[in-house]
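Omission of a single protein chain aside, the complex is shown with its protein chains in their original locations.
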Amino acid sequence: MTPDDFAPLQEADKETLYVPPQKLRERGWQQMKHNKLALWGLGIVIIMTVIALFGPLLAPYSYADQDLTMANAWPGPDHWFGTDSLGRDLFVRVLYGARISLSIGLVASLINVCIGVLYGGFAALSGGRTDRIMMHIVDVLYSIPMLLYVILLMVVFKPGLINIYLALGIAYWLNMARIVRGQILSLKQQDYVMAARSCGSSTWQILRRHMIPNCVGPIIVTLTLSIPDAIFTEAFLSFIGLGVSAPMASWGVLASEGINSMRSFPFQLLFPALALCLTMLGFMFLGDGLRDALDPQNDKEGGR
Amino acid sequence: MFLYIIKRIGGAIVVLWAVITITFGLMHAIPGGPFTEEKKLPPAVLANIEERYHLNDPLLTQYGDYLKHAAVLDLGPSFKYPGQTVNEIIAESMPVSAQLGLISLLLALGTGVTAGLLAAWRKNTWMDYALMLGATLGVSVPSFILAAVLIQLFAFTWPVLPAAMWKGPAYVILPALALAAHPTAFIMRLTRSSVLDALSQDYIKTARSRGISTRRLLCHHALRNALLPVVSYIGPLAAALLTGSFIVESIFAIPGLGRHFVTSIYNRDYTVILGITIFYSFLIIFMNLIIDLIYPLLDPRIRLQNHKEG
Partner (left out) sequence: MNHHLLSIDNLSISFRTYRGVLEATHQVSLVVDAGETVGIVGESGCGKSVTAHAVMKLLPGDSAIYSSGHIFWDGRDIRSLDERAMNRLRGRDMAMIFQDPMTALNPVLTIGDQIEEGLRQHHLDRQEARQKALSLLREVGITSPERRLHQYPHELSGGMRQRCLIAMALSCEPRLLFADEPTTALDVTTEAQVLQLLKKMQAEHQMAVVLISHNLGVIAQMCRRVYVMYAGAVVETGRVEDIFDHPAHPYTKGLLASLPDPAHKDKVLTGIAGQAPDLFHMPSGCRFYPRCPRAMRICAHMAPPVYEREIGHTAACWLFCPEREVCHGSH
């Protein structure tokens, strides 16, 4: 040690302690990166989406091409997943099924989001009596088993793709409405919103700067988790004969057709079922991961 | 308390009325009458039938009649099975469905809670991973696929259990498994996450700092709190079992209400669809009412009067 060591240190020579705080979104992404399951989920969802978009373009057959001479063929080089009882190529039908099942999941969920966000947001922002009445209606609807009404709607509407979008879309927005309302209500009472208001921010500014960014997380999570629900429900409807109409086929239709011939031609069930389950898993892993990562309250610094 | 119950029952009646109105409205929104559907009936026969079922009355009169009958629990005759009323169909098939449903309910709650607790207790061990993997698979496989696979495995490949029908205790096992799998998996995930949530609370730390044993922490302190979300899931659970029964009863050829419902959908037997929908809604609403009533017994923070957070 030299005397020089004990000379005063100039302010400029000190390390700066200020570390810019991580943005929530970046932190969310960092958490996602460490969540292997969520990454797998994301991967599966992306692959399935690509298949749904481009798969059918590359397929050598159409989903409706029948070749009765090749009926119930086992998987082989010509027909990778085999053929069904009408000689239609199962691989191509599964590719098309991806399109239909995923689009049902997505469109129905988006309709849910729109209705739910508008309804919940309106209730929460108006507050008071309006809010009470609107939420009472949601409570009432909540106690009704919605699937029954989806079935009823499908019976009335006649099966078909558009009708499935609509029936699922208008039945399952309750959850979203509740979540959005809860989020906005709790935000309304947050100190920083009060602070913004006391600084004279307009309602629109508060909405844009505080409410919307804070609602996006829960909405995305709910959306992601409601997509598999919609796909599931459609599969269910297909099984009781209320799904999309032939020759179009969702995975649900394919799987329930497969069940009839399960004993002799198990591959007819296997492939659509695999596609269905894999997609379910993907969305669920992704949704769970997003929930863990996007929730700003869910601070995992303590690493519990 | 008493006033609250009266109020809730009043509410439930209003909901039921809404349910009946919606269902009635939906059924009559179908273009044409229920008998113009398939094969053309001779006009005379058609008129005769429509006369018999009062289909030519003004809609409002029909609605009034239906409400009147529903109020005294008369859900009308079946269109497709002449001579049978919806009430008879329900009375006949309900016991079977109730048995299957109840067994599945207990199975789902029992296994789900136990396994979820186990997974939370052994968090991040192979046991946790195995259980959660099972749960995730359970949630991601549609019940009709599971039912099919179960039949294939346990009735054909390895014939130890009957594949279908409803003739004794052994006939319950496969359908109950198929029906309970999805809810079990869901309850497992729910229990695990809420137990973990409870375990991270301060009061657990307090209890630990006083030397409370791990087992007691888990079963007394954490589970009590963690069961609350599970209890509030029982309502949706019952609904899930009901709708699940459509599929499971159809696949296993069980003469229950669910299979009747599906058959009536195939047959477009409108009064039966209408009647069973109302009956199911009634069951679920009733279930939810009961759960709302017992919930405060488990969570002292909630008082019945201000139960609905305002």
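To keep things simple, chains are lettered A and B as they appear, and every chain counts its residues starting from 1.
As a working rule, a residue touches a chain if its C-beta (ideal position, glycine included) is under 8 Å from a C-beta of that chain, and two chains touch if they have at least 3 such contacts.
Keep in mind that this is a model prediction, so the values were computed, not measured.
Q: Which listed residue, B:8, B:80 or B:208, touches the chain dropped from view?
A: Checking the options B:8, B:80 or B:208, the one contacting the hidden chain is B:208.
Q: On subunit B, where is the contact patch with the chain that was removed from view?
A: Residues of subunit B in touch with the missing chain: 123-124, 200-214, 216, 220-221, 224-225, 228, 298-301.
Q: Of the residues in subunit A, which ones touch the absent chain?
A: Contact residues on subunit A toward the absent chain are 1, 3-9, 13-19, 30-31, 34, 300-304.
The rule is simple: only the chains that are shown with their structure count from here on.
Q: Roughly how far is subunit A from subunit B, going centre to centre by Cα mean, in whole Å?
A: 24
Q: Quick one: in the complex, what on subunit B touches subunit A?
A: 11-12, 14-15, 18-19, 22-23, 26-27, 29-30, 136-137, 139-142, 144-145, 148, 152, 156, 200, 235, 239, 242-243, 246-247, 250-251, 262, 265-266, 268, 273, 277, 280-281, 284-285, 288, 308, 310
Q: Quick check on the complex: what are the subunit A residues that touch subunit B?
A: Touch residues, subunit A against subunit B: 132, 139-140, 143-145, 147-149, 151-153, 155-156, 228, 232, 235-236, 239-242, 252, 255-256, 259, 262-263, 266, 269, 273, 276-277, 280-281, 284-285, 304.
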